[in-house]
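A single protein chain has been omitted from the complex, and every remaining protein chain is retained in its original position.
Every chain is named by a letter (A and B) in the order it is written, and numbering of its residues begins at 1.
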Amino acid sequence: MILVYSTFPNEEKALEIGRKLLEKRLIACFNAFEIRSGYWWKGEIVQDKEWAAIFKTTEEKEKELYEELRKLHPYETPAIFTLKVENVLTEYMNWLRESVL
Amino acid sequence: MILVYSTFPNEEKALEIGRKLLEKRLIACFNAFEIRSGYWWKGEIVQDKEWAAIFKTTEEKEKELYEELRKLHPYETPAIFTLKVENVLTEYMNWLRESVL
Partner (left out) sequence: MILVYSTFPNEEKALEIGRKLLEKRLIACFNAFEIRSGYWWKGEIVQDKEWAAIFKTTEEKEKELYEELRKLHPYETPAIFTLKVENVLTEYMNWLRESVL
């Protein structure tokens, strides 16, 4: 199991893309939440309201998920990265696998 | 040190279970926050408001924490998984160990 993390300009875009990834069976679940961001962009510090999303899927789906997420994403250089899950409740892992077949 | 992540139907349930885990010295701390979720459930895509929680503890407590969290959790198939912490401020790690003795 892995988590793929990304950020979006607003709630609507986060939920829209999350739903599309679910429909394509690239993820089993996502959790999105409001954030305040700060970052360097073209030589300036920008502070912004965004939405983060955590996409939960299997390692086998990672490559395809990156490609689809890159295609769907509105940003020029989106944050898309993976956190490895060390352990997971067995029944949850079984459900996760069945959800991305 | 590890993080154990789970999601709950609402703030009350997240805080209630978090407090019980603290009382049983299975965790040193938790951070909970509101999320918008999407997931596959019995062949349908469901979109929901939930609360996520990050439970901070030692690797030695992981097994017991999973068992207790599974027992307390209201969901049929709860998300319960572990993220490994690579490095941690020494004084925080000392405090964490003392809090789960």
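Following the convention adopted for this analysis, contacts are C-beta pairs under 8 Å (C-beta built on N, C-alpha and C of every residue); 3 or more make two chains touch, one makes a residue touch a chain.
Note that this is a predicted model, so its numbers are computed, not measured.
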| item | value |
| --- | --- |
| Contact list for the unshown chain, restricted to visible chains | A, B |
| Contact footprint on chain B, counting only the chain that is left out | 1, 3, 11, 14-15, 18-19, 22-23, 28-34, 56, 83-89, 91-92, 95, 99 |
| Residues belonging to chain A that touch the chain removed from view | 2, 7, 33-40, 45, 47, 50, 52, 62, 66, 70, 77-84 |
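Here is the rule we use: only the chains that are shown with their structure count from here on.
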| item | value |
| --- | --- |
| Centre-to-centre distance between chain B and chain A (centres being mean Cα positions), rounded to whole Å | 20 |
